[in-house]
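Let me begin by presenting the structure, written as structure tokens, before commenting on it.
Let's turn to chain A:
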Amino acid sequence: MRKKWHRFKNSYFLYSFKRDWIAVASFVVFITLVFVSLASPVLAPYDPYDSSSIDVMDAEIPPSWMEGGEERFLFGTDIQGRDLLSTMFYGMRLSVFIGCGAVLLQAFIGILIGMISGYLGGKVDAFLMRIADVQLSFSTMMVAIIISAIFQVAFGVGRYEELAAPLLIIIIGLAEWPQYARTVRASVLGEKSKEYVEAARVIGLSPRRIRWRHILPNALSPVLVISTIQVANAVMSEAALSFLGLGMPITKPSLGSLINAGFEYIFSGSWWITLFPGILLVIFVLVVNLLGDWLRDVMNPKLYKG
Partner candidate 1 sequence: MQHLLDVKDLEVTFALRTGSLIAIHGVNFTVDKGERVGLVGESGAGKSVTGFAIINLISKPGYISNGSVLFNGRDLASLSDEEMRHIRGNRISMIFQDPMMTLNPVLTIGTQMIETLQAHLKISKTDAADIALEKLHKVHIPSPEKRLRQYPHEFSGGMRQRIVVAIALLVDPSLIIADEPTTALDVTIQAEIMDLLRELCESEDTGLILITHDLGVVAQITEKVVVMYSGNIVEMGTTTEIIENPRHPYTKGLIQAIPDKRNPGERLNQIPGVMPTLMDIPPGCSFHPRCTIKGEICTREIPKLKEIDSTGKIVACHMVSAEGEVQ
Partner candidate 2 sequence: MFAFAVRRITQAIVVMLVISLIGFAIKHEIGDPVRDIVGVSVSVAEREALRDKLGLNDPFIMQYARFVKDALHGDLGHSFFFKKPALDVITAKAPATLELVFVSSLIIIFVSIPIGIYTAINPKNWFSRLTMGVSIVGVSIPVFLTAIILIYIFAVELHWLPSYGRGQTINIYGWESGFFTLDGLKHLILPSIALSSIMLPLFIRLIRSEMMEVLETEYVKFAWAKGLSKYRIWLLHAFKNTLLPVITVGGVQLGILIAFTILTETVFQWQGMGFMFLEAVERSDTALLVAYLIVVGALFVVVNTIVDIIYGLVNPTVRITGRK
């Protein structure tokens, strides 16, 4: 264990990380945000899900430094009288949770299909990749919107809202797997022709063992890189769906639904309900994107285009 740590300490990975202040800053912000969202039940001054503590009379109080602001609500309150800061913490928690869940699901589907496609080749490959192509050409956003629309009509609005979080994971997972499938397929094809696979075959390892012990690990570094970007995408998709009213309900708001709820009140001057969750969302997505960019530069795996 110590040896491993030592090796990591001297690695190029860490070296290039320390040299890049943008990466370091993004990482610090990212860790802070994840920590805040995980610890939000402890950190948040109020519990936005506890309807007994919410008073509608407190609705639309501006941030504390503005005229009419109150000490107890740092960033003001939303339209239901909830403390905006606490609601944002809880909202980000939901966004991060749904984002990561969706990425796990798409990675699972995508890696499986990518492996099958790349390893079997032929007709199976052509068929699976054609599906991926078509789905991608429709754009993941469109697919996600349509699936969620179908779900909502099929389940009915009430039931959909109850199940929103797991359903969103499924929706975004189903919408974005082609990214993984293509990346994994491309690297499997790349790795398959390499000598070590040939060597493994020659010494008589079973194809199954070659697939899982030899090819997969080598195909993983591009997967890691796109995973970062995919988390950012998934969080964005969740926010967009929630903004359209196809995601988290306002009683359990994610950042997207908060922005949506606040939008109606922007004309009456209550900009903070929209702006603060918006800024938080942008910062989160931005640092994940910056980390992804950095990771791609360092790992420099041949990211297969198109």
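FYI, a residue touches a chain if its C-beta (ideal position, glycine included) is under 8 Å from a C-beta of that chain, and two chains touch if they have at least 3 such contacts; residues count from 1.
As a selection rule, all candidates are chains of the complex that A comes from, given by their letters.
Since we're looking at a predicted model, the values are computed, not measured.
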item	value
Complex member in contact with chain A (any copy), out of 1 or 2	2
Of all residues in chain A, those that touch candidate 2 in their complex	130, 134, 136-139, 141-142, 145-146, 149-150, 152-154, 157, 232, 236, 239-240, 243-246, 256, 259-260, 263, 266-267, 269, 271, 274, 278, 281-282, 285-286, 289-290, 293, 305-306
